[in-house]
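The following block contains the structure, expressed as C-alpha cells.
Note that one protein chain is taken out, while the other chains of the complex remain in position.
Chain nomenclature is as follows: A and B, assigned in order of appearance, with residue numbering initiated at 1 for each chain independently.
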Amino acid sequence: MKLKRVTAFCMAAVLAGSLLTGCSSGNGSEASQGNGEDGNPEEIVFAFQLGKTVDLEPIEEALNEILIPKINVKVNLEGYSWSNYDTQISLMQSGGEQIDVISMCPNFSTYLTNNQLMAMDELLDEYAPETKELIGDEFLKSTSKAGSIYALPVYGVKTDVNGVHIRKDLVDELNLPVDQIKEAETFEEYLENMDLLTQMFQTIHEAHPELVLVPSSQNPSSFRVTEIPFTDTLGDDLGVLMDGDDQNIVNMYESEEFKTLTEYMYQWNQDGFILEDAMTTQEAADTYLKNGRAFGYFETGSDEATMEAKVQRTTGYEVVWKKLTKPFVTTNLVNNSAFGISTTSQHPEAAMKFLNEMYTNADVVNILDFGIEGVNWEEKNDGCIGYPDGVSADNSTYDIGMTWYFGNTFLAKTWEGDVPVNVDEAIANNNSARTSPALGFTYDSTAVSTEIAAIGNVTSQYLPGLLCGFLNPDETIPEFLDALDSAGIGEVIAEKQTQYDSWLAENK
Amino acid sequence: MNQRIKTKKRLQKQWPFYIMIIPGMIYLLINNYGPMAGIFIAFKKIDYGLGIFKSPWVGLENFEYLFKTDAAFTMTRNTILYNVAFIVLGTVLGIAVGIMLSELRSKAKTKFFQTVILLPYLLSWVICAYIGYAFLSKESGLLNSLLTNLGFQAVDWYNDPGKWPVILIVVNIWKGIGYTSIIYMSTIIGIDKSLYEAARVDGATKWQEIRLITLPLLKSTIIMLTIMNIGRIFYSDFGLFYQIPLNSGTLYPTTQTIDTYVYRALMQQNQIGMSSAAGVYQSLVGFILVLAANMIVRKLSPDDAMF
Partner (left out) sequence: MSGVYGRGEKIFQVIIHIFLGIFAVCAILPLIILVTGSITSEQELIQDGYTFFPKSIDFSAYKYLFQQAGQILNSYGITLFITIFGTVLSLVITPLLAYPLSRKDFRARNIFSFLVFFTMLFNGGIVPSYIMWTQIFHLKNTIWSLIFPNLLMNGFNVVLMKNYFAQNIPTELIEAAKVDGENEFGIFFRIVLPLALPVMATIGLFVGIGYWNDWTNGLYYVSEPELYSLQNFLNRMMQDIQFLMSNSQIQSGGQMAAAFPSTGIRMAISVVGILPIVVLYPFFQKYFVKGITVGAVKG
C-alpha cells in the first residue's frame, strides 16, 4: 500500500516534470514547420480582436491566394473575443503557442511594458520600407521606446475630436443656434460651447421634457464632455500635461478645469437633461435616439457628413453633429490601435512582410475589412461597394464592421451610403493638426503597477458619478482626491515625470 | 513470517480500492495538481520575451496592491460578511426547502417545484444582471413603477449602497437555493424510511420527526458543506458582485469584494503575476481556516471530519 502511494506521488512528479519540459521544448519545435527558403510558404499566425462569430477560413484562403505568390507567406487568422483578448495573447505567448502578428487595441503600452513585442527597426527597413515611409517618423514615435520601434500604428484619420449629436428636427423646430458652436482652440472657447449647449438643452427640455441627453454608453469616459481640451492624458489620465505647460506633469483631477466641467455635468443632471439611468444603462446611446427617448449624445469623430450619415443609418433620425474642439494629436490617439510582432515569433521576417501588405496592398485590406468579393460584397456604382444580390446585413457571413481597424484604413473601399473619405484632405488634416508636446512619449508603468492597481479601483468608484453629473463635485472631488492620494497617485506622477524628463532630454 | 502474511492479506484486501480510485486520481493529478506547479507565477514579474520560467523573481511585490489602501479593509470585510450570511442563510433555507420537497406526497408536485426552484441556477450572471436592471432601473424598472403607482418616492437603487447587502443576499439565495436544496433533498431521501415509520407509531409529530430524525442525520452533510464553504470564505462570486450592481461606483462600499477589486485593479494592466498572487492569498487563508475548522470538528465529532 505504501508502494501505491509512492507510485502516485512519482506520477505526480513525472507529470509536473513533463509540464515543465513540455513548455520549454514547445518553444523550439515549432520553428521547423515551413520556412521560406525551400519554397514552402512560411506560416504565420495573426491574432486580432473579433466581436462576431465568423468563419475565418474562406477569408484566410482568399488572403493566401494573394500572399503566397507575392511574398511567400501563409497567414492563419485567429480572431479572439474582445473581452478576453489581452489574456488570450498572454496565454498564447507564455505557453509557447505560435503567434506572430498581434493587434493591440487599445493597450499598446501594456504590451510594451510586459515585453510582449519585438523591436522591429531592422525588419521595417528591410521588408517594409514603403510602410515606414507611409506612416512617417512622427507617428512611429508613438509606438517607439528608447529609439526602437515596437509596433505600427493603424494608418488613418488621427483628427478625431469630441462632438455632439442633436436631432435635426429639434434644431429646426426650436431654431437651435448649432452653428454658433465653434471648434474651440482654448479652454475659454470650450466653455462658451458648454454655455451654448446648456442653453440649447434647456430649450429642448422645456419643449420636450420627455427627451434627454444620453452618454454614448454605460462607460463614463466616453461621455467626453469632461475631457479637457488640449490636455495630453499621457495614456491613462493619471498625471497629465495641461494646455500651456509642456514640462510639468500634474494631477488632472485637481485642476480647476476638471472641476468646472464636472460642475456643468452636475448642473445638467440637476436640471433633468440627463438620462436617469445613464450610469447603469446596458443600451448604447443610439438605441435611445432611435426609440425617441434621446435628443442627442456625444461622440468622437472627424467628419460631419460621415457622422451624420452613420447615425441616420442606424437610428433613422437625421442629426446635426458639431465638433466641440480643434483636433489635438497625442501619442495615445496615434497608438490607440496598432500592430506588432510577438517576442515569441519564430518568423519575424514573414510577419513583417505580411504587415507591409496590410499597409500597402488594398486587396489585402479590403478582404480583411469586407470579406470576399462576389460573396460578401461587390462593386456598385460610383466606386462604392455593397452587398451582392441575396446578401444583406442579416445573413452576410462576414460583415464585421471594422474598417477602422486593419492596417491602412485609407485603402478601404467605401460602403454604399457612407461618405467617401477624401484621403488627401485627411492626410493634410493629420499633418496640420495641433500636436501634443509629448507626442511620441510612452511610459512604462512597471515601477508603479501596485499604485495603478489601487488607483484603478478609486477612479472606477468616483469618476462615473462625476462624469455623468450624479455626484456633486463640491463634495465629491475632495473625497476623490484624498482616495487618489492614499492609493499613491503622487508616486505615479513622480515616476511619469522622471520618465518624461529623460524623454524630453533625448528628444530635444 | 506471520507479519508478512498479514501484510500480504491486507494488501490483497486493499488493492481493489486502489484500482477504483486510479481514473479519478489521475484526473485530479492532471487537472488540478499539474497546474498548481504554476503558483510560482505569483512571485514573478512576467516578461514574455524571457518566458515565464526565466522571468525575474520579485518576492512579494505582486501581493502589495491587495493591502495597499483602505479598500483592503472594505473588500475583506465585505467578502467575509457576505460569505457568512450566505453560509448561514443558504444552509437554513436549503435544508428547509430540501425537507419540504421531500415531504411532498405527489411525485408530480416534487417534480414541478424542484424544476421551478432550480431554474434561476441555470441563468448566467450577465442575464441575471439584465433581470436585476429590469426590476431596479430608476426610470424603467418594475419596482419603481410599483412604488410610484402606490404613491411612494422612486428609489435610486444603483446609487444607494445601504440597500445592497439585502439585494445581493436575496439574489444569491434566489439563484442558489435550488442547488443547495437538491443536495439536502438527496440526502434526506436516502434516509431509512423505517425510522419515520417507527417514530409515527410512537406518535411523533411532524416537527418532532424533523427535529429528532432528519436534522441529526443531516448533520454530517451540513458540517461538510460548511467546512467547504469556509475554505472559500475569501472568494466571492465575481458575477454576483460585479454584474448585478452593474459596476456602479457609488455602491462600492457595500459591493466591493476581493475578486471585484482584483478585476478592476488589473483591467488595464494584464499582469498575470498579480492576478495569480490574489489567488494564492485567497487560497492560503481558506486553507488555514479549513485546517482549523476541521481540527475543531475532529475534536467534537471525529466521524464528521473531512480528513
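Note that contacts are C-beta pairs under 8 Å (C-beta built on N, C-alpha and C of every residue); 3 or more make two chains touch, one makes a residue touch a chain.
Being a predicted model, the structure only gives us computed values, none of them experimental.
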Listed residues B:A85, B:M100, B:V155 or B:L215, member touching the removed chain: B:M100
On chain A, residues whose C-beta touches the chain left out of the figure: 1, 4-5, 18-19, 22-23, 26, 51, 53-55, 78-84, 87-88, 90-91, 94-97, 105-107, 160, 216-222, 282-288, 290-293, 299-300, 310, 314, 332-333, 336-337, 394-395, 401-402, 404-405
Residues belonging to chain B that touch the chain removed from view: 10, 13-14, 16-18, 20-21, 23-25, 27-28, 30-39, 41, 52, 96-97, 100-101, 103-105, 107, 110-124, 126-128, 130-131, 134-135, 137, 139-142, 145, 174, 177-179, 182-183, 186-187, 189-194, 196-197, 200, 205-207, 217, 220-221, 224, 228, 231-232, 247, 272, 275-276, 279, 283, 286-287, 290, 306-307
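Note that only the chains that are shown with their structure count from here on.
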Complex contact set, residues of chain A against chain B: 1, 4, 8, 11-12, 15-16, 19-20, 23-24, 27, 86-87, 90, 93-94, 96, 107, 110, 114-116, 218, 236, 275-277, 279-282, 342-344, 445-446, 449-454, 456-458, 460-465, 470-471, 483, 486-488
Interface residues, chain B side, partner chain A - complex: 10-11, 14, 18, 25-26, 29-30, 33-34, 37, 45-53, 61, 64-65, 68-71, 129-130, 133, 137-140, 156, 158-159, 246-250, 252, 256, 261, 264-272, 274
